[in-house]
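Got a structure for you, written out below as structure tokens; questions coming shortly.
The complex appears here without one of its protein chains, the remainder shown in place.
Here the chain labels run A, B and C in written order, and each chain numbers its own residues starting at 1.
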Amino acid sequence: MSWNGFGRVFRFTTWGESHGPAIGAVVDGCPPGIALSEADIQPWLDRRRPGQSRFTTQRREPDEVRILSGVFEGRTTGTPISLMIENVDQRSKDYSEVANAYRPGHADYAYDAKYGFRDHRGGGRSSARETASRVAAGAVARLVIPQVRVRAWVEAIGGDAIDFQQFDDAEIDRNPFFCPDAEAARRWEGLVDDARKRGSSLGAVVACEATGVPAGWGAPLYAKLDSELAAACMGVNAVKGVEIGDGFAAAASSGEANADPMRSGPDGPVFLANHAGGIAGGISTGQPIRLRVAFKPTSSILTPVETVTRGGADAEIATKGRHDPCVGIRGVPVIEAMVTLVLADQALLHRAQCG
Amino acid sequence: MSWNGFGRVFRFTTWGESHGPAIGAVVDGCPPGIALSEADIQPWLDRRRPGQSRFTTQRREPDEVRILSGVFEGRTTGTPISLMIENVDQRSKDYSEVANAYRPGHADYAYDAKYGFRDHRGGGRSSARETASRVAAGAVARLVIPQVRVRAWVEAIGGDAIDFQQFDDAEIDRNPFFCPDAEAARRWEGLVDDARKRGSSLGAVVACEATGVPAGWGAPLYAKLDSELAAACMGVNAVKGVEIGDGFAAAASSGEANADPMRSGPDGPVFLANHAGGIAGGISTGQPIRLRVAFKPTSSILTPVETVTRGGADAEIATKGRHDPCVGIRGVPVIEAMVTLVLADQALLHRAQCG
Amino acid sequence: MSWNGFGRVFRFTTWGESHGPAIGAVVDGCPPGIALSEADIQPWLDRRRPGQSRFTTQRREPDEVRILSGVFEGRTTGTPISLMIENVDQRSKDYSEVANAYRPGHADYAYDAKYGFRDHRGGGRSSARETASRVAAGAVARLVIPQVRVRAWVEAIGGDAIDFQQFDDAEIDRNPFFCPDAEAARRWEGLVDDARKRGSSLGAVVACEATGVPAGWGAPLYAKLDSELAAACMGVNAVKGVEIGDGFAAAASSGEANADPMRSGPDGPVFLANHAGGIAGGISTGQPIRLRVAFKPTSSILTPVETVTRGGADAEIATKGRHDPCVGIRGVPVIEAMVTLVLADQALLHRAQCG
Partner (left out) sequence: MSWNGFGRVFRFTTWGESHGPAIGAVVDGCPPGIALSEADIQPWLDRRRPGQSRFTTQRREPDEVRILSGVFEGRTTGTPISLMIENVDQRSKDYSEVANAYRPGHADYAYDAKYGFRDHRGGGRSSARETASRVAAGAVARLVIPQVRVRAWVEAIGGDAIDFQQFDDAEIDRNPFFCPDAEAARRWEGLVDDARKRGSSLGAVVACEATGVPAGWGAPLYAKLDSELAAACMGVNAVKGVEIGDGFAAAASSGEANADPMRSGPDGPVFLANHAGGIAGGISTGQPIRLRVAFKPTSSILTPVETVTRGGADAEIATKGRHDPCVGIRGVPVIEAMVTLVLADQALLHRAQCG
């Protein structure tokens, strides 16, 4: 029930600020006997790591994870797994202006209103840097449900969407946008470059699919699988919308068009469609879980915006620092992590109640 | 952390099935000394009550709530408030067919896959009937935060949206669609009638606004206000999407267009826009909280759909029973209740940590 | 995390006051497919029922339980089980004096200090009547772990202890004291009668043993089995002490005397002693779980005690009403229920993490 933890029986708690000495996560409730080393986590952190292309923040963080507990002789012991990532490339001087004036769209004003006080360096706790902890925890979760494959990608940037006919899973790892459509990736180079040069930023839609989830996961009514996924994704920085399956398109549909008809198959029922995104009544149906997430444009931009100071005076603010021109891009590994964390938790919850 | 409870310090747990003797909710953590009687709850239940127009299910339930505990001499005592609503108009015979064949889009198959067993009468626990318990609990939550006004309405049915120029708050209570646009309400009569007659159903978009929420509510990072709202709304039957503020439109926007510029005002900062829906960094900003929710079309329809039986044979199913042609309509009081419940919980959580 | 619920995955929430219309419990997280009817619960409630001998309160309550949800065709469905017991024999007029003056040792003053307000009728929520809800929930828990036998008894009343040489399990159900020593039971008749006639009351020690618990239950470090049992028992009205195994006697012992030596046996290790009460490192060892609980004397007594009124004046109070001369006696089925509830929860938690 803590403010900074997530999950019910497979649970993680994160800590750390953008410009503190380190960030980290404590993963609690992991089953024992799972082979785990830093090498299982590092590749996922590397996917999210900043500074890998000109389309993400130029902060250079090695993001090297250390496992401080919970593993003995290469296997999990069932006790808490403490993961730590040191912060290396902080430049706190960049943030002097932010200390006094609020960046519109950012958490600055709200944190001051809540706590009367905030660590302004790099956004402090509200920085997207915290999501590295989520990715590290998510890498552990993957090992809990090895039968499940969770895969996310960018589906649109600044309103420019991919062509689903061109969808190529392998392409996702070949371009700096996690874009499954090579042609769209080329267009986005110009689009994001242009935004960056203008001191602007762009929003994005990230889609995620989980295959290999058996029918029966999810805990109605108040830990429904879709509800848990929505909470997990909406809690990621800059996310403002979540859809399961057809989402808002279903709201414009009719009962017969939106039904996912079933036919018998050799290994149980076969669905002829997946409008529901693999979840009915809050429980997985055995179809792929599908969801889409809306990331707003990065709110820290060079273009000056009207604001007020802590003292209450009108001002303009242009956020210098080093920021992602499209924070949704690096949201891909984060959404994957959150979806995996929910599924691992629900897998264990299901086992608790239903054996 | 239970399956059927929601909330952190202002918490409720619901119980009951569509065709059992009763349904109910236990509200725990309510502050003491609040004036409360059945008369404070009943009007909200009446708004949600079935059978009030031909556009909702014809099941006739008086939905009379009884307070069984937690109130003494007309005031809450700080102990659990038990709310019970008896089921009166069950007709279980209508559901014989559902016992053996799965309604596509409904929870039938998923419940069987999870529990190996289900109460098929009227959908059992997965029935929208359960939402009456939410509305009853939400009515208590309203009294905890009397300074907040939570108001929802239907914004679109089957893809036909209201004209925001015609928005009239008073109109919401004047038509059977909770529609703020009188002209749209007239169109929807034909639309929904037509769907009903065809044995079809329609999806809907419900919007909700909460005014009077001060800056500072919300508990980052894993109980962010937007995350809690998303969980609360996505957990309502038939909901497949949630947007905070501009939601998916923000994903197609740019940093400067999506910023909510601030100017100084006599009573603190004034925002010149509200793309963020009143939440930044997971914390309320003092602006109105705004969200939109996508309801899929009712999955129980008279139009036959391909399915399989429990025994694994191909079949067709046409769901007779009595169903809402557009379940999103009665979703309005439910979304209001869920939003109110989240806000009351966050109000108390904020007081716990920040005094 | 609610105030009135207990358990982590097998969880129950209780509601209701001594003189309200009813009391009840909602059991959440129960596995599906378990045969359950009122007949499985009623015998345990009957054991706890008041008015069965002159050694307990003369309030006459049938304590008939109704199952309002969660069971279909005689089996649990995996959804919340709502249990309700109507209050029948309230006599609120008995409590007029209590409304104005605090009974020392009772919750009266503390509730007023906390809530500024209280339901004084029969102690309201703080009444031992609430424990009927615990017993009903505990009866469901028994069915979740049928391999476990939980058995409690009274070991001492007012300092007069049983002779362990005379321990006879069958005797527990033959006398009104749940006393395993027939001779002690005879002595206690005089002891308790005498206290009752003097307008006094007596404390008691209740012991409990759970056999059939396999090695491995318990969730270190902060949901240790002994910690959960202590919380469960110390939360019962009038309990002021809990010991696991040798308890305080272990504090006067030495390492070698307190060790439970092990020898190999045909079915795994055999322990040669059980000072630890079946729990080591917070995890069950496969030996019987053993604990002892101290009940203070009933604080509602006819003997006048110095007190103050709500208005702050000195006064004397003699509590009339109908009270147990030794509340520990009826604590026996309550402690059994709480221990069973903890074990069922830990059984499911263990399955969640360790398969």
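In the analysis below, a contact is a pair of C-beta atoms (placed from the backbone, for glycine too) under 8 Å apart; a residue touches a chain by one contact, two chains touch by 3 or more.
All values reported here derive from a predicted model rather than from experimental measurement.
Trainee: Looking at the whole complex, which of C:119, C:181, C:209 or C:226 touches the chain that is not displayed?
Mentor: Candidates C:119, C:181, C:209 or C:226; residue touching the omitted chain: C:226.
Trainee: Taking the full complex into account, what residues of subunit B touch the chain not shown?
Mentor: Subunit B touches the missing chain through residues 1, 8-9, 29-32, 78-79, 220, 348-349, 351-355.
Trainee: Mind pulling the subunit C residues that touch the left-out chain?
Mentor: Touching the chain left out of view, subunit C contributes residues 1-6, 8, 14, 102, 104-111, 113-116, 125-126, 130, 156, 158-159, 195, 200-205, 214-224, 226-235, 239-248, 250-264, 268-269, 271-272, 275-277, 279-286, 294-301, 303, 305-308, 312-314, 328, 350, 353-354.
Trainee: I need the residue numbers on subunit A that touch the omitted chain, in ascending order.
Mentor: Residue positions of subunit A that touch the missing chain: 1-5, 7-9, 11, 13-17, 20-24, 26, 28-29, 32-33, 66, 68-70, 72, 75, 77-82, 114-119, 121, 124-125.
Here is the rule we go by: only the chains that are shown with their structure count from here on.
Trainee: Using the average of all C-alpha atoms in each chain as its centre, how far is it in Å between subunit A and subunit C?
Mentor: 46
Trainee: Measuring from the mean C-alpha position of subunit A to the mean C-alpha position of subunit B, what distance in angstrom results?
Mentor: Going by mean C-alpha positions, subunit A sits 26 Å from subunit B.
Trainee: CA centre of subunit B versus CA centre of subunit C: separation in Å?
Mentor: Here subunit B and subunit C have centroids separated by 39 Å.
Trainee: Going by the touch rule set out above, which residues of subunit A reach two or more other chains?
Mentor: 1, 8, 220, 353-354 - these are the residues of subunit A that touch more than one other chain.
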